[in-house]
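Removed from the display is one protein chain of the complex; every other protein chain stays in position.
For subunit A:
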(Lines give C-alpha, C1' and ligand atoms only; values in the text may rest on other atoms or scores of the structure.)
Protein backbone atom coordinates (compact mmCIF):
# COMPACT_ATOMS: atom_id res chain seq x y z
CA UNK A 1 0.00 0.00 0.00
CA UNK A 2 1.05 3.53 -0.63
CA UNK A 3 2.47 5.51 2.25
CA UNK A 4 -0.39 7.67 3.53
CA UNK A 5 0.37 10.85 5.45
CA UNK A 6 -1.91 13.33 7.14
CA UNK A 7 -3.75 15.19 4.42
CA UNK A 8 -2.99 18.87 4.00
CA UNK A 9 -6.23 19.53 2.07
CA UNK A 10 -9.31 17.72 0.80
CA UNK A 11 -7.64 17.44 -2.58
CA UNK A 12 -4.53 15.98 -1.02
CA UNK A 13 -6.68 13.44 0.86
CA UNK A 14 -8.13 12.21 -2.43
CA UNK A 15 -4.77 12.49 -4.23
CA UNK A 16 -3.19 10.10 -1.75
CA UNK A 17 -5.99 7.58 -2.17
CA UNK A 18 -7.15 7.74 -5.78
CA UNK A 19 -4.52 9.94 -7.51
CA UNK A 20 -7.11 12.50 -8.53
CA UNK A 21 -4.65 15.05 -9.90
CA UNK A 22 -2.94 12.41 -12.01
CA UNK A 23 -6.26 11.24 -13.41
CA UNK A 24 -7.32 14.79 -14.17
CA UNK A 25 -4.06 15.45 -16.00
CA UNK A 26 -4.41 12.30 -18.08
CA UNK A 27 -8.03 13.05 -19.00
CA UNK A 28 -7.99 16.82 -19.40
CA UNK A 29 -5.26 18.97 -17.87
CA UNK A 30 -2.43 17.45 -19.90
CA UNK A 31 -4.38 15.93 -22.73
CA UNK A 32 -3.02 17.89 -25.68
CA UNK A 33 -5.13 19.39 -28.45
CA UNK A 34 -3.66 21.13 -31.53
CA UNK A 35 -4.26 24.85 -31.79
CA UNK A 36 -5.25 24.92 -35.44
CA UNK A 37 -8.69 23.37 -35.33
CA UNK A 38 -12.02 25.11 -35.80
CA UNK A 39 -15.63 24.76 -34.71
CA UNK A 40 -16.03 21.52 -36.68
CA UNK A 41 -13.97 19.83 -33.97
CA UNK A 42 -16.57 20.83 -31.38
CA UNK A 43 -19.05 18.26 -32.72
CA UNK A 44 -17.71 15.55 -30.42
CA UNK A 45 -18.48 17.55 -27.30
CA UNK A 46 -21.88 18.54 -28.72
CA UNK A 47 -22.61 14.85 -29.27
CA UNK A 48 -21.64 14.08 -25.68
CA UNK A 49 -24.02 16.77 -24.49
CA UNK A 50 -26.82 15.47 -26.73
CA UNK A 51 -26.31 11.91 -25.52
CA UNK A 52 -26.49 13.12 -21.91
CA UNK A 53 -29.74 14.93 -22.72
CA UNK A 54 -31.14 11.78 -24.32
CA UNK A 55 -30.13 9.73 -21.30
CA UNK A 56 -31.72 12.07 -18.75
CA UNK A 57 -34.91 12.77 -20.70
CA UNK A 58 -35.14 9.02 -21.36
CA UNK A 59 -35.01 8.26 -17.63
CA UNK A 60 -37.87 10.68 -17.00
CA UNK A 61 -39.97 9.16 -19.80
CA UNK A 62 -39.19 5.67 -18.53
CA UNK A 63 -41.02 6.38 -15.27
CA UNK A 64 -44.40 6.60 -16.99
CA UNK A 65 -43.92 4.58 -20.17
CA UNK A 66 -45.67 1.17 -20.21
CA UNK A 67 -44.01 -1.50 -22.35
CA UNK A 68 -47.25 -3.31 -23.20
CA UNK A 69 -48.87 -3.40 -26.64
CA UNK A 70 -52.23 -2.42 -25.13
CA UNK A 71 -50.92 0.40 -22.96
CA UNK A 72 -47.86 1.79 -24.73
CA UNK A 73 -49.63 4.20 -27.09
CA UNK A 74 -51.73 5.85 -24.36
CA UNK A 75 -48.91 5.93 -21.85
CA UNK A 76 -46.99 8.12 -24.30
CA UNK A 77 -49.75 10.13 -25.96
CA UNK A 78 -52.00 10.59 -22.96
CA UNK A 79 -50.12 10.04 -19.70
CA UNK A 80 -46.77 11.54 -20.62
CA UNK A 81 -48.05 14.21 -22.97
CA UNK A 82 -51.09 15.39 -21.02
CA UNK A 83 -50.91 14.24 -17.41
CA UNK A 84 -47.27 14.20 -16.34
CA UNK A 85 -46.08 17.70 -15.59
CA UNK A 86 -43.47 18.67 -18.17
CA UNK A 87 -43.88 15.20 -19.71
CA UNK A 88 -44.29 16.91 -23.09
CA UNK A 89 -40.98 18.66 -22.56
CA UNK A 90 -39.07 15.42 -21.88
CA UNK A 91 -40.70 13.77 -24.84
CA UNK A 92 -39.88 16.63 -27.19
CA UNK A 93 -36.31 16.88 -25.88
CA UNK A 94 -35.93 13.13 -26.36
CA UNK A 95 -37.43 13.12 -29.86
CA UNK A 96 -35.62 16.22 -31.11
CA UNK A 97 -32.29 15.13 -29.62
CA UNK A 98 -32.69 11.67 -31.21
CA UNK A 99 -33.15 13.34 -34.58
CA UNK A 100 -30.56 16.09 -34.24
CA UNK A 101 -27.91 13.75 -32.85
CA UNK A 102 -27.86 12.05 -36.25
CA UNK A 103 -27.34 15.39 -37.99
CA UNK A 104 -24.33 16.05 -35.76
CA UNK A 105 -23.07 12.47 -36.15
CA UNK A 106 -23.15 12.92 -39.93
CA UNK A 107 -21.31 16.25 -39.70
CA UNK A 108 -18.80 14.73 -37.26
CA UNK A 109 -18.19 11.77 -39.60
CA UNK A 110 -17.90 13.83 -42.78
CA UNK A 111 -15.49 16.26 -41.13
CA UNK A 112 -13.42 13.14 -40.41
CA UNK A 113 -13.60 12.13 -44.07
CA UNK A 114 -12.88 15.63 -45.37
CA UNK A 115 -9.73 16.02 -43.28
CA UNK A 116 -8.58 12.39 -43.69
CA UNK A 117 -8.88 11.77 -39.95
CA UNK A 118 -9.65 8.10 -40.53
CA UNK A 119 -6.18 7.06 -41.66
CA UNK A 120 -2.52 6.65 -40.82
CA UNK A 121 -2.64 5.89 -37.13
CA UNK A 122 -6.16 7.18 -36.57
CA UNK A 123 -7.97 4.09 -37.95
CA UNK A 124 -9.23 3.01 -34.53
CA UNK A 125 -10.82 6.41 -33.90
CA UNK A 126 -12.73 6.00 -37.15
CA UNK A 127 -13.68 2.35 -36.59
CA UNK A 128 -14.93 2.91 -33.04
CA UNK A 129 -16.85 5.96 -34.27
CA UNK A 130 -18.55 3.99 -37.03
CA UNK A 131 -19.38 1.26 -34.51
CA UNK A 132 -21.07 3.95 -32.44
CA UNK A 133 -23.01 5.05 -35.51
CA UNK A 134 -24.23 1.47 -36.08
CA UNK A 135 -25.29 0.96 -32.45
CA UNK A 136 -26.96 4.38 -32.46
CA UNK A 137 -28.93 3.24 -35.52
CA UNK A 138 -30.14 0.19 -33.60
CA UNK A 139 -30.88 2.38 -30.58
CA UNK A 140 -32.87 4.84 -32.69
CA UNK A 141 -34.84 2.10 -34.39
CA UNK A 142 -35.66 0.23 -31.18
CA UNK A 143 -36.78 3.48 -29.56
CA UNK A 144 -38.82 4.56 -32.57
CA UNK A 145 -41.11 1.55 -32.22
CA UNK A 146 -41.87 2.05 -28.52
CA UNK A 147 -44.77 4.59 -28.86
CA UNK A 148 -46.60 1.83 -30.79
CA UNK A 149 -48.06 4.16 -33.42
CA UNK A 150 -48.89 3.15 -36.97
CA UNK A 151 -45.61 4.25 -38.51
CA UNK A 152 -43.47 2.77 -35.75
CA UNK A 153 -45.40 -0.50 -35.91
CA UNK A 154 -44.95 -0.85 -39.64
CA UNK A 155 -41.34 0.26 -39.49
CA UNK A 156 -40.77 -2.61 -37.06
CA UNK A 157 -42.68 -4.98 -39.33
CA UNK A 158 -40.61 -4.03 -42.39
CA UNK A 159 -37.21 -3.88 -40.68
CA UNK A 160 -37.65 -7.25 -38.96
CA UNK A 161 -38.91 -8.69 -42.26
CA UNK A 162 -35.57 -7.74 -43.84
CA UNK A 163 -33.96 -10.64 -41.95
CA UNK A 164 -36.32 -12.94 -43.84
CA UNK A 165 -34.07 -12.39 -46.85
CA UNK A 166 -31.32 -14.52 -45.30
CA UNK A 167 -31.28 -17.90 -47.09
CA UNK A 168 -32.72 -21.00 -45.36
CA UNK A 169 -33.12 -19.64 -41.82
CA UNK A 170 -34.76 -16.31 -42.80
CA UNK A 171 -38.36 -17.16 -41.91
CA UNK A 172 -37.48 -18.80 -38.58
CA UNK A 173 -35.10 -15.95 -37.75
CA UNK A 174 -37.83 -13.34 -38.26
CA UNK A 175 -40.16 -15.24 -35.89
CA UNK A 176 -37.35 -15.56 -33.37
CA UNK A 177 -36.56 -11.85 -33.45
CA UNK A 178 -40.25 -10.96 -33.10
CA UNK A 179 -41.08 -13.66 -30.56
CA UNK A 180 -44.35 -14.08 -32.43
CA UNK A 181 -45.59 -14.63 -35.95
CA UNK A 182 -46.02 -10.89 -36.42
CA UNK A 183 -44.74 -7.81 -34.57
CA UNK A 184 -46.69 -7.81 -31.30
CA UNK A 185 -46.32 -7.59 -27.54
CA UNK A 186 -43.22 -9.84 -27.14
CA UNK A 187 -41.52 -7.80 -29.87
CA UNK A 188 -42.34 -4.57 -28.04
CA UNK A 189 -41.04 -5.79 -24.69
CA UNK A 190 -37.74 -7.07 -26.07
CA UNK A 191 -37.12 -3.91 -28.06
CA UNK A 192 -37.90 -1.99 -24.89
CA UNK A 193 -35.18 -3.98 -23.10
CA UNK A 194 -32.73 -3.29 -25.93
CA UNK A 195 -33.55 0.42 -26.05
CA UNK A 196 -33.42 1.23 -22.34
CA UNK A 197 -30.85 -1.25 -21.08
CA UNK A 198 -28.54 -3.29 -23.30
CA UNK A 199 -27.88 -0.82 -26.11
CA UNK A 200 -27.28 2.22 -23.83
CA UNK A 201 -24.74 0.18 -21.84
CA UNK A 202 -22.97 -0.84 -25.05
CA UNK A 203 -23.10 2.76 -26.32
CA UNK A 204 -21.52 4.10 -23.13
CA UNK A 205 -18.77 1.49 -23.34
CA UNK A 206 -18.04 2.27 -26.99
CA UNK A 207 -18.06 6.02 -26.24
CA UNK A 208 -15.39 5.24 -23.63
CA UNK A 209 -13.44 3.30 -26.25
CA UNK A 210 -13.89 6.10 -28.80
CA UNK A 211 -12.45 8.65 -26.33
CA UNK A 212 -9.59 6.33 -25.49
CA UNK A 213 -8.66 5.83 -29.16
CA UNK A 214 -7.96 9.57 -29.32
CA UNK A 215 -5.38 9.36 -26.59
CA UNK A 216 -2.44 7.97 -28.59
CA UNK A 217 -2.75 9.44 -32.12
CA UNK A 218 -4.53 12.62 -30.88
CA UNK A 219 -7.03 14.56 -32.94
CA UNK A 220 -6.21 15.66 -36.46
CA UNK A 221 -5.99 19.35 -37.36
CA UNK A 222 -6.96 21.75 -40.13
CA UNK A 223 -3.76 21.14 -42.14
CA UNK A 224 -3.33 17.44 -41.48
CA UNK A 225 0.02 18.46 -40.00
CA UNK A 226 1.93 15.78 -38.11
CA UNK A 227 2.57 17.28 -34.70
CA UNK A 228 5.10 15.87 -32.21
CA UNK A 229 2.75 16.09 -29.26
CA UNK A 230 5.39 15.21 -26.65
CA UNK A 231 7.76 17.91 -27.88
CA UNK A 232 5.03 20.56 -28.13
CA UNK A 233 3.62 19.60 -24.72
CA UNK A 234 7.08 20.02 -23.19
CA UNK A 235 7.28 23.50 -24.69
CA UNK A 236 3.87 24.34 -23.24
CA UNK A 237 4.74 23.03 -19.78
CA UNK A 238 7.99 25.03 -19.81
CA UNK A 239 5.89 28.16 -20.20
CA UNK A 240 6.42 28.73 -23.92
CA UNK A 241 2.67 28.60 -24.57
CA UNK A 242 2.86 30.97 -27.54
CA UNK A 243 5.23 28.87 -29.65
CA UNK A 244 3.74 25.55 -28.60
CA UNK A 245 1.40 24.09 -31.22
CA UNK A 246 -0.80 22.50 -28.58
CA UNK A 247 -3.04 23.49 -25.70
CA UNK A 248 -4.44 21.32 -22.92
CA UNK A 249 -7.97 19.98 -23.36
CA UNK A 250 -8.92 21.82 -20.19
CA UNK A 251 -9.16 24.76 -19.90
CA UNK A 252 -7.98 25.71 -23.39
CA UNK A 253 -10.00 23.66 -25.77
CA UNK A 254 -13.05 22.89 -23.67
CA UNK A 255 -13.78 26.55 -22.95
CA UNK A 256 -14.03 27.11 -26.69
CA UNK A 257 -16.22 24.02 -26.96
CA UNK A 258 -18.56 25.31 -24.29
CA UNK A 259 -19.09 28.38 -26.44
CA UNK A 260 -20.16 26.25 -29.40
CA UNK A 261 -22.26 24.02 -27.16
CA UNK A 262 -24.07 27.13 -25.91
CA UNK A 263 -24.79 28.30 -29.45
CA UNK A 264 -25.97 24.84 -30.35
CA UNK A 265 -28.21 24.60 -27.29
CA UNK A 266 -29.97 27.84 -28.32
CA UNK A 267 -30.70 26.24 -31.70
CA UNK A 268 -31.67 22.97 -30.02
CA UNK A 269 -34.16 24.46 -27.57
CA UNK A 270 -35.55 26.66 -30.33
CA UNK A 271 -36.39 23.40 -32.13
CA UNK A 272 -37.73 21.75 -28.96
CA UNK A 273 -39.94 24.72 -28.18
CA UNK A 274 -41.20 25.75 -31.60
CA UNK A 275 -40.44 23.06 -34.18
CA UNK A 276 -40.64 19.75 -32.31
CA UNK A 277 -43.03 18.47 -34.97
CA UNK A 278 -40.29 17.73 -37.47
CA UNK A 279 -39.24 14.81 -35.28
CA UNK A 280 -42.82 13.53 -34.99
CA UNK A 281 -44.49 11.78 -37.88
CA UNK A 282 -48.23 12.53 -38.05
CA UNK A 283 -49.00 8.89 -38.93
CA UNK A 284 -47.43 7.87 -35.63
CA UNK A 285 -50.29 9.56 -33.78
CA UNK A 286 -52.58 6.77 -35.02
CA UNK A 287 -52.38 3.69 -32.79
CA UNK A 288 -50.69 0.63 -34.34
CA UNK A 289 -53.03 -1.39 -36.52
CA UNK A 290 -51.77 -4.80 -37.60
CA UNK A 291 -54.53 -5.13 -40.21
CA UNK A 292 -53.81 -2.02 -42.25
CA UNK A 293 -50.57 -0.70 -43.72
CA UNK A 294 -50.21 3.09 -44.11
CA UNK A 295 -50.20 3.96 -47.81
CA UNK A 296 -46.69 5.33 -47.79
CA UNK A 297 -44.04 4.03 -45.41
CA UNK A 298 -40.78 5.86 -44.90
CA UNK A 299 -38.25 6.04 -42.06
CA UNK A 300 -37.02 9.09 -40.18
CA UNK A 301 -34.93 11.46 -42.29
CA UNK A 302 -31.58 10.12 -41.11
CA UNK A 303 -32.24 6.64 -42.52
CA UNK A 304 -33.73 7.81 -45.83
CA UNK A 305 -30.48 7.40 -47.78
CA UNK A 306 -30.14 3.77 -46.67
CA UNK A 307 -33.83 3.18 -47.32
CA UNK A 308 -33.50 4.54 -50.85
CA UNK A 309 -30.58 2.18 -51.49
CA UNK A 310 -32.81 -0.67 -50.28
CA UNK A 311 -35.51 0.09 -52.81
CA UNK A 312 -33.25 1.55 -55.51
CA UNK A 313 -32.84 -1.87 -57.10
CA UNK A 314 -36.33 -2.50 -58.38
CA UNK A 315 -35.71 -5.00 -61.16
CA UNK A 316 -34.14 -8.46 -61.23
CA UNK A 317 -30.63 -8.74 -62.64
CA UNK A 318 -30.03 -12.21 -64.05
CA UNK A 319 -30.66 -14.79 -61.33
CA UNK A 320 -30.62 -12.15 -58.59
CA UNK A 321 -33.97 -10.99 -57.26
CA UNK A 322 -34.51 -7.24 -56.97
CA UNK A 323 -35.43 -7.55 -53.28
CA UNK A 324 -32.23 -9.47 -52.46
CA UNK A 325 -29.97 -7.02 -54.31
CA UNK A 326 -31.65 -4.14 -52.48
CA UNK A 327 -31.34 -5.80 -49.08
CA UNK A 328 -27.68 -6.68 -49.71
CA UNK A 329 -26.91 -3.17 -50.99
CA UNK A 330 -28.56 -1.62 -47.94
CA UNK A 331 -26.82 -3.97 -45.52
CA UNK A 332 -23.56 -3.01 -47.16
CA UNK A 333 -24.40 0.71 -47.16
CA UNK A 334 -25.04 0.49 -43.42
CA UNK A 335 -21.53 -0.76 -42.66
CA UNK A 336 -19.75 0.59 -45.76
CA UNK A 337 -18.20 3.70 -44.21
CA UNK A 338 -16.57 1.54 -41.54
CA UNK A 339 -14.07 0.47 -44.21
CA UNK A 340 -13.01 3.97 -45.27
CA UNK A 341 -9.36 3.33 -44.23
CA UNK A 342 -9.37 0.39 -46.68
CA UNK A 343 -10.83 2.21 -49.69
CA UNK A 344 -8.40 5.12 -49.35
CA UNK A 345 -5.12 3.75 -50.73
CA UNK A 346 -3.10 6.94 -50.29
CA UNK A 347 -1.44 7.82 -47.00
CA UNK A 348 -1.62 11.57 -47.52
CA UNK A 349 -3.30 13.15 -44.51
CA UNK A 350 -4.50 16.53 -45.71
CA UNK A 351 -7.77 18.40 -46.00
CA UNK A 352 -9.76 17.53 -49.13
CA UNK A 353 -9.19 20.94 -50.75
CA UNK A 354 -5.49 20.06 -50.93
CA UNK A 355 -6.21 16.71 -52.61
CA UNK A 356 -7.78 17.55 -55.97
CA UNK A 357 -9.35 14.20 -56.94
CA UNK A 358 -10.44 13.46 -53.41
CA UNK A 359 -12.08 16.88 -53.14
CA UNK A 360 -14.28 16.22 -56.17
CA UNK A 361 -15.04 12.72 -54.88
CA UNK A 362 -16.03 14.05 -51.45
CA UNK A 363 -18.58 16.50 -52.80
CA UNK A 364 -19.95 13.96 -55.30
CA UNK A 365 -20.55 11.62 -52.34
CA UNK A 366 -22.32 14.36 -50.37
CA UNK A 367 -24.50 15.27 -53.38
CA UNK A 368 -25.32 11.60 -53.95
CA UNK A 369 -26.31 11.14 -50.30
CA UNK A 370 -28.54 14.23 -50.45
CA UNK A 371 -30.24 12.92 -53.61
CA UNK A 372 -30.76 9.53 -51.92
CA UNK A 373 -32.22 11.26 -48.87
CA UNK A 374 -34.60 13.43 -50.89
CA UNK A 375 -35.82 10.58 -53.10
CA UNK A 376 -36.09 8.22 -50.13
CA UNK A 377 -39.07 10.26 -49.01
CA UNK A 378 -40.79 10.36 -52.42
CA UNK A 379 -42.96 7.54 -53.79
CA UNK A 380 -40.75 5.08 -55.73
CA UNK A 381 -42.63 5.16 -58.99
CA UNK A 382 -41.70 5.94 -62.61
CA UNK A 383 -38.89 8.46 -63.01
CA UNK A 384 -38.19 8.53 -59.24
CA UNK A 385 -37.37 4.82 -59.31
CA UNK A 386 -34.64 5.41 -61.91
CA UNK A 387 -33.11 8.30 -59.96
CA UNK A 388 -33.13 5.99 -56.94
CA UNK A 389 -31.43 3.27 -58.96
CA UNK A 390 -28.67 5.45 -60.37
CA UNK A 391 -27.93 7.21 -57.10
CA UNK A 392 -27.80 3.84 -55.28
CA UNK A 393 -25.37 2.47 -57.85
CA UNK A 394 -23.53 5.79 -57.63
CA UNK A 395 -23.00 5.40 -53.90
CA UNK A 396 -21.52 1.91 -54.27
CA UNK A 397 -19.34 2.91 -57.25
CA UNK A 398 -18.05 6.06 -55.52
CA UNK A 399 -16.90 4.10 -52.48
CA UNK A 400 -15.76 0.83 -53.96
CA UNK A 401 -14.35 1.89 -57.36
CA UNK A 402 -13.73 5.61 -57.62
CA UNK A 403 -12.12 6.19 -54.22
CA UNK A 404 -9.50 3.41 -54.55
CA UNK A 405 -8.64 4.55 -58.09
CA UNK A 406 -8.12 8.24 -57.27
CA UNK A 407 -6.19 7.48 -54.11
CA UNK A 408 -3.88 4.97 -55.83
CA UNK A 409 -3.21 7.66 -58.45
CA UNK A 410 -2.49 10.17 -55.72
CA UNK A 411 -0.06 7.78 -54.05
CA UNK A 412 1.80 7.20 -57.34
CA UNK A 413 1.93 10.92 -58.13
CA UNK A 414 3.49 11.57 -54.72
CA UNK A 415 6.42 9.23 -55.28
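In this section, a residue touches a chain if its C-beta (ideal position, glycine included) is under 8 Å from a C-beta of that chain, and two chains touch if they have at least 3 such contacts; residues count from 1.
By definition in this document, contacts and distances are computed from a predicted model.
Colleague: There's a gap in the complex where one chain should be. From "ABC transporter permease", "Dephospho-CoA kinase", "Ubiquinol-cytochrome c reductase iron-sulfur subunit" or "Aminomethyltransferase", what does UniProt name that chain?
Modeller: UniProt lists the chain left out of the view as "Ubiquinol-cytochrome c reductase iron-sulfur subunit".
Colleague: Any idea which of A:25, A:137, A:161 or A:213 touches the chain not displayed?
Modeller: Residue touching the absent chain, from the options given: A:161.
Colleague: With the full complex in mind, choose from A:56, A:134, A:166 or A:182 the residue touching the hidden chain.
Modeller: A:182
Colleague: Looking at A:215, A:296, A:356 or A:377, which makes contact with the chain not pictured?
Modeller: Per the contact definition at the top, the residue touching the missing chain is A:296.
Colleague: Could I get the residues of subunit A that touch the absent chain, sorted low to high?
Modeller: Where subunit A meets the chain not shown: residues 154, 157-158, 161-162, 164, 175-182, 184, 186, 190, 290-297, 311, 314, 321-324, 326, 379-381, 385.
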